[in-house]
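Note that one protein chain is taken out, while the other chains of the complex remain in position.
Chain naming follows the written order as A, B and C, and within any one chain the residues start at number 1.
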Amino acid sequence: MAKKLCIGVLTSGGDCPGLNAAIRGVVKAAWSMGEARVIGIADGFRGLIEGRAREIDPEEASGLLTRGGTILGASREKPFALRDDEGLSDSQVGLDKPEMIKANYRSLGLDCLVTLGGNGTNTTAARLQREGLDVIGLPKTIDNDIWGTDLSFGFHSAVDIATEAIDRLHSTALSHNRVMVIELMGHKAGWLTLYAGIAGGGDVIIIPELPYDPVAIARHLERRASEGKRFSIVAVAEGAISKAEHKMDKKERKAARAEMAYPSAGYRVAAEIADATGMETRVTVLGYLQRGGVPSALDRVLSTSFGMAAAELAFSRSFGRMVAWRGNEIDSVSLEKVAGKTKRVPADHKFIEVARHMGTCFGDED
Amino acid sequence: MAKKLCIGVLTSGGDCPGLNAAIRGVVKAAWSMGEARVIGIADGFRGLIEGRAREIDPEEASGLLTRGGTILGASREKPFALRDDEGLSDSQVGLDKPEMIKANYRSLGLDCLVTLGGNGTNTTAARLQREGLDVIGLPKTIDNDIWGTDLSFGFHSAVDIATEAIDRLHSTALSHNRVMVIELMGHKAGWLTLYAGIAGGGDVIIIPELPYDPVAIARHLERRASEGKRFSIVAVAEGAISKAEHKMDKKERKAARAEMAYPSAGYRVAAEIADATGMETRVTVLGYLQRGGVPSALDRVLSTSFGMAAAELAFSRSFGRMVAWRGNEIDSVSLEKVAGKTKRVPADHKFIEVARHMGTCFGDED
Amino acid sequence: MAKKLCIGVLTSGGDCPGLNAAIRGVVKAAWSMGEARVIGIADGFRGLIEGRAREIDPEEASGLLTRGGTILGASREKPFALRDDEGLSDSQVGLDKPEMIKANYRSLGLDCLVTLGGNGTNTTAARLQREGLDVIGLPKTIDNDIWGTDLSFGFHSAVDIATEAIDRLHSTALSHNRVMVIELMGHKAGWLTLYAGIAGGGDVIIIPELPYDPVAIARHLERRASEGKRFSIVAVAEGAISKAEHKMDKKERKAARAEMAYPSAGYRVAAEIADATGMETRVTVLGYLQRGGVPSALDRVLSTSFGMAAAELAFSRSFGRMVAWRGNEIDSVSLEKVAGKTKRVPADHKFIEVARHMGTCFGDED
Partner (left out) sequence: MAKKLCIGVLTSGGDCPGLNAAIRGVVKAAWSMGEARVIGIADGFRGLIEGRAREIDPEEASGLLTRGGTILGASREKPFALRDDEGLSDSQVGLDKPEMIKANYRSLGLDCLVTLGGNGTNTTAARLQREGLDVIGLPKTIDNDIWGTDLSFGFHSAVDIATEAIDRLHSTALSHNRVMVIELMGHKAGWLTLYAGIAGGGDVIIIPELPYDPVAIARHLERRASEGKRFSIVAVAEGAISKAEHKMDKKERKAARAEMAYPSAGYRVAAEIADATGMETRVTVLGYLQRGGVPSALDRVLSTSFGMAAAELAFSRSFGRMVAWRGNEIDSVSLEKVAGKTKRVPADHKFIEVARHMGTCFGDED
């Protein structure tokens, strides 16, 4: 009897709806496609460093499709951080994490490793591939900022949650004649804020890709008020940056923000609006609610399909690749190409144009 | 002062989440892009035949994004039906509907007509274009069966609703050791059943494109039972057809169905399963619930974008085209190409393969 | 060491949101209150007849709060049915189910049995108590028709689901100028239809307690149409009965219904309306969707509290009682008093008056 294909799976980074559905996809497809075992690695790369892993059995794989979170646990462990950040080899600091990963990969008898994660994870995955492991990436993030794929799973669930939150704020805004600011996730990319902002009918949408001018926003809100519109909804990505900040270097910006001492971007924007217009503002930070809960129908279909595609790549021994969704088809792309990149919203993206025609202000107008 | 561009809008066919959002998209974009008036035509083509229409004003356009249904009203009026079905000209039967449409189009001063509808509507739209009107189509259907576009608006809202329904049935199935059959919409195309079936973890998925054999389904359910799985979920498209029926001609099939006298496909499949296995079955027909309510976030983004794209086509005088979503981009396609076609699920569609690997039976197996 | 209190738990009848939450409530409270073991009995009374049971452990009790269905399984087994229906003792037919229940109760070492069920279950529970077992009832039903308690768990979850369904139908009704009929559960009692009908703004509400006259309904719908209201929503309980039927004896009614051959009450009412008014009607049967899924917040609080109250009764050896919710407090009532009764909507219930003032027709008007 031939040796079974042995596939390791880990989930890395912040959690995200669809992780369990994707794990189920890998596992069920692997069993369906041939002789295979799937080893679940605990707590992301940390578990692989520490050798914590167990074989996934059919009992465990059932019921996963709708469950939030990840049954494997996750961590934000970045195994190459010490090498990179400190300019040291890990061995110099007494702990060479990449070497420990390689050792455990072998002692677990893995033929390949499937990593479910975002940009950081894919970058690590590419590097491990380069250093001799066989790795397959699945694109997971509510930010949708992974290069090489039109969609990552988790994104549309987060858009649904954020849109529902904006819907709720509408009634309060309307009743009280207020500017309601809602801060959504997205440090570098504004996809989530753009989609939820359009879906929720946001009057102002502020994304990291388009530095904003508080004056332009104030002008827009005042124009609305002068037209008798008693309220406004402002959707702000957590990575929002003003035009003034954009001109600073990183250090200046950090100092400027420390001085202002706002808890986060939403509070800063609300204060700027209140200062410039005298309007009453209120801030809601959606936070962790965007990451949790049952995945949406679309994310379940995507996660399951991505999981199956990973199993396919494993059986065809096509390693060093990330599963991708491109032009309405499942596809794959080299991890090397994905590594180190961030897919940001282009300034001329059609949806920005759509939103502008709906009357949305991005704060970048002159 | 130049004459304003005058755009007529109508909604035709069954209703569908996103119609109002798309109307809002057309209206707001038209006003934003230039000098334009938008005329809302009541109750689909019937209103255009009868000359019932009104200008849409800003008051009416606000609040539309999240509202279900259509503020214009809809009908299933097919203006060319008499010509086609009866072999008569309408004038022979005293009522030439297409001529009445042309007359009203002119008397309303329309520069173009935007039709929101499914396959029948697009076919009518193409024909009106051929006969001298200027028409732009928007693809609307929960069935997702419009040729030339990857997505039509309404589809993903319906998938969400159907998936939530399957989730609910899971608990009853599990508690009572039953086969729960759920019938979903889709006469000719199984997209909705395929997506919701995968998202809901359906054990059996039956779509019109893959004629089923009750024996294959029974075998699958018995295998599950023998593995200790106490329940099963069967998702059936209303256009499901058995292998035996598939061999009949249309007339034989109609006679065979009349004799069986099942209210619909779900009941028929449930009876076949009960007969073949002795298992307890229960049927749920989701029906109109799939068409109603607030559009999903994704459908709001799509509808709004499609609406804007229609306004763009109107201003650029690109008539005879249907707005489309292709490869993650807004695009357009000639109505002539779309007319008369149905986009069905190809037998080798990747998602069918995905579902099979998850253990789903399509009933077409030998 | 004192013997642990040994509590058996079973779930009987149709499933219902909150069953698992109530099981968890019993189990966790029993462990918290003292030395106790909880034995889960499979598939309702059937499992007790057949001696299928297992001890519930902490692992199993966790994660139950939000899970739909029942981890114990349920059945509609009525152990006294043979005695009652056939006029035979079970021993005469070779199987004395009540004696088998008593024997298994003893061999499992139970100190008491907690039954989660509706009217039939409580009646059986009272009888088993009379015959020497110690039984505690928990009121479970989406119909809310259990005598002696203001609320049973499952009811408000079903009201939420039914109301959401009516909300969805509103948009289709509005778009298409139709009468949308929705059939909800409730054979003998109309609580669910009354609550959901009011919450959904139903124009007509038909409940078993108020026999309806199709003519009165037709008049109401025509009045609405004459006021320019293009659509109506009709909420019908499955046990709806017309005034004409109400005058028949049971046999006549059965014959009359067999002749009409409508699948269910909703279809009958829709046909009557269409006949009397010529309006277009459409029927939706909500069916099993009302029973399934995650319990609502209120039902989780109630189920948990009821479960704890059952454990309290067990520890205080207060047997032969059903936990109840009365006047905003947890209470209990003798199972003997509950047995054989149905709590129906009184004709002068305040909510009927409320609905009438909102413009709702019950069809009982002269």
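General remarks:
Everything that follows uses one rule, which is that a contact is a pair of C-beta atoms (placed from the backbone, for glycine too) under 8 Å apart; a residue touches a chain by one contact, two chains touch by 3 or more.
In this text the structure is predicted, and so the values were computed from the model without any measurement.
Here the chain not displayed is in touch, across the complete complex, with A, C. Among the residues C:Met100, C:Met248, C:Ala271 or C:Val301, only C:Val301 touches the chain that is left out of the figure.
Here the missing chain is touched by one residue of A:Leu133, A:Ala199, A:Val285 or A:Val354, and it is A:Val285.
By the touch definition given at the top, subunit A reaches the unshown chain through residues 11, 14-15, 17, 19, 43, 67-70, 73-75, 161, 165, 167-172, 174-177, 180, 230, 263, 282-285, 287-289, 291-293. As for the chain not pictured, it touches subunit C at residues 24-25, 28-29, 32-33, 65-66, 150, 156, 159-160, 162-164, 167, 195-196, 198-201, 296-298, 300-301, 304-305, 308, 311, 326-330, 350-351, 353-354, 356-359.
Here is the rule we use: only the chains that are shown with their structure count from here on.
Summarising the inter-chain layout, the chain whose CA centre lies farthest from the centre of subunit B is C. The geometric centre of subunit B is 36 Å away from that of subunit C, both derived from CA atoms. Between the Cα centres of subunit A and subunit B there is a gap of 32 Å. The mean-CA centres of subunit A and subunit C are about 44 angstrom from one another, to the nearest whole unit.
The set of subunit A residues that touch two or more partner chains is empty.
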